[in-house]
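The complex appears here without one of its protein chains, the remainder shown in place.
Our next item is subunit A:
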Amino acid sequence: MSVKAFELVPAVERDLLMGDKARINIECIECCGKHLYLGTNDCFIHHFLLDEVTTSKGKLSYSAQKLLHKYLGLKKPVAELRAASALERLIVLCDAIVFLVDMVTLETVPSAAGGGAKIRGVTAFCINENPVNGDPFCVEMGVLSSKRRTVQIYMVYEDRVQLVKEVNTPEQPCAVSLDGYFLCLALATQYMILNYNTGASQDLFPYSSEERKPIVKRIGREEFLLAAPGGLGMFANAEGVSQRAPVNWSESVISAAVCFPYVVALDESFITIHSMLDQQLKQTLSFRDGHILQDFEGKVILASTKAVYVLVPLPLERQIQDLLASHRVEEALILTEGAQRNIPKDKFQILHKRILQQAGFIQFGQLQFLEAKEHFRKGQLDVRELISLYPLLLPASSSFTRCHPPLHEFADLNHLAQGDQEKVLHCKKFLISYLGEVRSTEVANGCREDVDTALLKLYAEQDHESLLDLLASDNSCVLADSVPWLEKYHKFFALGLLYHYNGQDSAALQMWIRVVDGELQDSTRSDLFEYIVDFLCSSSNLDLIWKYADWALRKDPTKGVHIFTKRPQSKHLSELNPDDVITHLGKHTMALLLYLEHLVLERKSQKEKFHTHLAVLYLERVLSLLSESPRDEEQITRARERLQALLRESNLYSVQVLLGKLENCEQLLLERATLHGKLEEHDKALHILVHKLRDFPSAEAFCIWASCSRDCAYRQRLFHLLLEVYLKGNHTSAGGGVGDPEMAAVDLLNRHGEVFDAVRVLRMLPEGWSLQLLRPFLDRSVRASMHACRTSQIALGLSHSENLQLLHDRLKERKKPIYVSEKKGCHLCHNTFSEPDVVCLPGGVPVHKHCVAQRVRDSPTKSQLTNSSNHT
């Protein structure tokens, strides 16, 4: 697995440096801005101007222009070169001597008076890139000396170097790096950190400098990269702690550099590039005879013995795109997130989002929906990008166009699935769940119509149960686009809901009616008719109700009438005028009956009209049943019961109207009796009951019913009337038997004896009746009268005793003693009493006799006080 993170670009070709002199080798390099300095083994310094050139293909290349070369005159290789640009000096190590040359002329700087410009016996030196000393015109340098086990700290000025500190080391140091006060040293057998200010030291880890060349490379603030045993690049900070996991490069690494987020290492034949983010090897470049690798202000420069190259990092975005192109999503994201601090915040956010979206699409293409969803969410993907993958889902009215450059390589879902229908199905299911989740979030802001329409289409196509929920709740489905789609999938009920949601209730109803009538097929709801009734029932559009009620009533009057009877009472719904409804229901007798029943029995309407209408309808029904032949007795009975119940219970209907209709009907005498009762024509009623119907139990029941809300006297009057009717009837029809009014009279007396005035009854009764016959009545009457007598005696006695008790209490109150003492004061003069003679005011308040006398004298009106009794 590799990434193309860098490109090797030649900078200084062999010809330019040495022509045909085969023995000349590059020993060291330094780059400072555009200025490139090379030190060679024949003691020359070469100065080049390095220009970046972008070729027509957009590739970066370098053109080097030789400015100068200078022989240093020491016949030894130039071991190291370091620029101190602020001083315009190059610090040179050659023949174990450190000295300064001018950056432009390359002339050796002569020693200034009072200080040397040369340090002898040096094996290696380093520049402190993070000096504690803030002076910009001096450079701090750590120097390793060949003889002593010390590190010396020098300050380098324009024309002199000055030793400022010397610290001892336990072993001979062979490589050094410097940051702040911290020296990171490679000793003979180990690495260590040494604080030259405090002298504190920290061993890092053992390492044999003899076996392998140590590497000590400062990579950032107080952080170093070290070559460790086993071919590792170890990180260590100034406290001796490793904060990053090591990278595993090769055993024979010559030098290394960091170009974030990569560690670049050079060995004899390769450049290896590891990521610091995940420690993985990312790229390997073949590079023969390499022996120098250094980074200068972020630019990594390599040199073989004969030529110089620049390792140009590819743009981060390009690297990430390469990773994505090879579907290495995780790595791409790590790289992106790792680069967060190197990119301006707003730019990073845009990049990061885009990468997340692309990553999501890659995972989507691999059907890793969970991961894809997470990345879409984090990347704030415009959902329409995803929807647009599915053919025909976006509404025609959508203004969406895919983003450019494209986020993915798919033309559409079919391209992605390559004809695999199962894949397509998976993708659709994913989109359903994804859209379902995002439609109510801010992700859908601005494209709610597109999202909801797409979701509707998917639901319809997949026969998904949430289709109805979507339509029943708040939604933004585009009507024009959804209608053909729903029709295509026979979702007529849903289509009706959509019409309704868009305020086209009429269209909705027409759709549903066609389904109920069997013109269209949609089995979504088996109770669609009831649904329509319900719908009309709670519709606020009266025209609609009038328009479609007819259809519903024709279809099923019993259920259809619910439109009117089940209409909820609420402020939002306009009330239907019952008169209008009745007019409308005119043709539908059954429904009209039900509606009137609803008005009268349930809503307790107090309008005479409705009661009469209902009673007449009941009556007509009974009459029509009676006129049928053969008669259905059961139905007749039921119809009559209803009629009778209404006639009895209601007080509002017009009795005369009904009576008029009943006048000629000899079959409905009971009803007539009831009507007479309503008119308080009890004699007529009882006459019908007793003589025409000879229905004595009904006659009795009539009396009880007609007097039920009246007082006892009224009831007594009725019963006496009944008794009279019974007894009178005796003269006309003198037949015997069970149906005999006389027997009924006896039964009546014996059963309801308590209602009658016994004395009056006895007077009325024919002489010939035996005592035995009336015994229960007489027994009860006598007993009742005895009972009443005794009860009143007891009541009298109790009242008497209560009266006595009250008298007793009163006396007790009045006979209470009045206490007078020397300590008590008179209520009138407030002086104390000195003698026992006092006058007592009402309520037992004692006062002086003279005070009262004076009071009486002063106010003649109070003269009654003198009447009060005098106690001691």
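As a convention for this text, a contact is a pair of C-beta atoms (placed from the backbone, for glycine too) under 8 Å apart; a residue touches a chain by one contact, two chains touch by 3 or more; residues count from 1.
The rule is short, and it goes like this: contacts and distances are computed from a predicted model.
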item: Chain left out of the displayed complex - its UniProt protein name, from "Exosome complex component RRP40", "Ras-related protein Rab-20", "Glutamyl-tRNA(Gln) amidotransferase subunit A, mitochondrial" or "Large ribosomal subunit protein mL45"; value: "Ras-related protein Rab-20"
item: Hidden partner chain, touching residue among A:E239, A:D543 or A:E649; value: A:E239
item: Contact with the hidden chain (one of A:Q279, A:S304 or A:T524); value: A:Q279
item: Sole contact to the chain not displayed, among A:G58, A:P110, A:G134 or A:G230; value: A:G230
item: Touching the absent chain when the full complex is considered, from A:D95, A:E337 or A:D747; value: A:E337
item: Hidden-chain contact residue, picked from the options A:Y207, A:F529, A:F610 or A:F756; value: A:Y207
item: Absent-chain interface as seen on subunit A, which is shown; value: 129, 203-207, 219-221, 223, 228-230, 232, 234, 236, 239-248, 258, 260-261, 276-277, 279, 337-338, 341-342
